[in-house]
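Dropping the structure in here first, questions after.
Omission of a single protein chain aside, the complex is shown with its protein chains in their original locations.
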């Protein structure tokens, strides 16, 4: 009688997030096999530490990936980025990271990879688009972390403030990777279908304009923090949640970067609510954002398209 | 260093549901202490079997309650009912069960009980009202199973049909305990806030009028089945879920019988969506039912009131 | 991406233990598919109740087995027994149950069954032997419940009395199915390898001859109880533990009935410590029982062989 079928993950990256993700895989995704495709640089001691730690929690193995592994891999998790040079501009740094990711994706495709790609390398919207271009994989298989962490935090904050299980709170932050391109969609947020804006108006609920401002400033603070610090515990936790939804084929409604058409723009990488399951993302019907939210989103989409044009020009 | 604090439950009843609930408590609610207040009749062998089975799963104890136990009990689960006599009418049978439940509640209150009451004795709407009357406890502490099983089934059927995690499906069956008093609120059902009726209209979603009919007939079938059979695996599973929400103070949105005011009627026991947590039920803001659904509900409320009048007349 | 591979179980039996085992399978073994081969008699309502209850706990399906199912089944759990006639002798009753089990095994083998068989029909030692004869399957694939529940209880009682995690207590009750054929192997019982008889002699440990007598009388009481009552919560819990060890290929040291050679007797069904994993049982090296324990075991073996002779004579 065979044991349960193992899932196979290749983690591409050499920062703390990649090792932390691997460690959590053992605790939360088993049975799973985690391989490291170590770019940019190798830290073998971390892998040995992971191996020794696995003796406290069976059923997981860690090793260094070789190119043959891509063929049988279910999920590619990309956290890789170059070390930033002193005084390097954002654009120059992004261009170097593009070369790095391109190299991995080309290698993966040349070796028969056909799984899902989960992207945490920033800016995740740009890399979601580029991985799609580099790989030729179907759109629904390419997913960027996008505003997933922000939406989850928004949901939890509302849950606590309103005294409602987070399971019953729907709350989405959508848009792009940069701070000013995030749109907090209050109009669409609801508890089991009851709009939160309605609850705010009902005085009994004890939820007012001030609470809204507090929540927004807490979200801004997190956003800022994540840009300044490699918050690897949080990022790895988020990647694990998403991997779980994929491996269990849960079809959960989450906010992730994927390619969407908006107005007359096609294949724009935006973070929007989507169902995540074993085959990647599935869109759900048209969302009823407010007019101002729609306007903001369109603006973000245009700016993203312009930035992609600049990149694609080389 | 002490172990974690145990919760204490008294189960009132002597049918399969009561033993099954106790058994599941051990597996799903530990650390918990389960006592039996054995009405109408004692089956000590079942309790000994439960005790021996607990050696496969530590941290649970089973025993027979004495009246002093009511004081420190967190949750009273009532499944008790008399054995039905041949050719006994519904009304006569209900009156005998009322005497049984009244006896327990009076005993509990006389001994300082101040916890929550979860009622599975049918008809749960009538008993929710009567336990409130008999006990003098605050309304929010008295909960009837009502349409909880039906709503959960509705949610799961929609989840499967639509290919969406049940976590993200909101779907409620509301109303009373009798078959014809159940209202399936399609108008309010949604996925993360997107109305399901809208999804049904969208042809891409492959969800049509036929699917709706199939779901409704499956729900009717279950309803009928539960009236004819003591479906103790299902009922005990439902009671355990609710106990978990209570003990973890989850404040989850569920459909349960509790006392509501509707139009000019007050304290009518209806099964409606409500938040369930450690202190019992909390109402959420006005629900946006459709006009026809509201009309149906009002009809159910009136009929329930009339039946209660008949009972209260003695 | 596929979900995890489901295991398939056929439960043969129509008493409470069989339904309880199926229900627990859903909670503890998922993903699993449970089929009922309903002998002696059908109770479809129980299966429908199980099906409805599964909406509270996904990933399990229940249905009635047809003969084609035997081919792909991993585990056959046999709890079947005829209803006992008034004034029927043990021997006559056993003969009727033999016909029942024989019928199932012949049907299973004719349809390509090649999995493991776990036997709870009493006397489990006799049926372990007979299923081996009827099926022609390798010995290591046929397992009887034997003294598993007794050994586990012994272990837990020692754990509580000595204040040591049950994980670290090794304690075995061996022998046959009848009350007088159980041997409590104090000589072999130990904590992490330290003999318990030694600990009893050490006065600091506060464990004396009286404690030994108390434990033995508690064990006798359970044994007696299990003969008089269908203790289905306990039996189903035990069967689930064993199924888990099998499906996870845990190779745990447990006491189960299997065919052993002892002195010059071959293929005697005795309950003895053995490793249980995905391929069934594996024997471990010679156990160091005391001389008196060995003598008792040999006596049990001889009596079992005589009873089997009587049965095989027809």
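Going by the order they are written in, the chains are A, B and C; count residues from 1 in each one.
What we mean here is this: a residue touches a chain if its C-beta (ideal position, glycine included) is under 8 Å from a C-beta of that chain, and two chains touch if they have at least 3 such contacts.
As the structure is a prediction and not an experimental result, all values here were calculated from the model.
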item: Residue among A:12, A:34, A:50 or A:145 that touches the chain left out of view; value: A:50
item: Option from C:180, C:194, C:214 or C:290 whose C-beta touches the chain left out; value: C:194
item: Contacts of chain C with the absent chain, listed as residue ranges; value: 163-165, 167-168, 170, 188-195, 198-199, 202, 204-205, 250-253, 273, 275, 277, 282, 284-285, 287-288
item: Residues in chain A touching the chain absent from view; value: 19, 23, 27-28, 45-46, 48-50, 52-53, 55-58, 149, 152-153, 156, 166, 222, 225-226, 229, 231-234, 236-238, 241
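Going forward, only the chains that are shown with their structure count from here on.
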item: Chain closest to the assembly centre - both centres taken as Cα means; value: B
item: Interface residue overlap between copies chain A and chain B, same or different (over half shared); value: same
item: Chain A and chain B, separation of their C-alpha mean positions in angstrom; value: 39
item: Chain B: positions in contact with at least two other chains; value: none
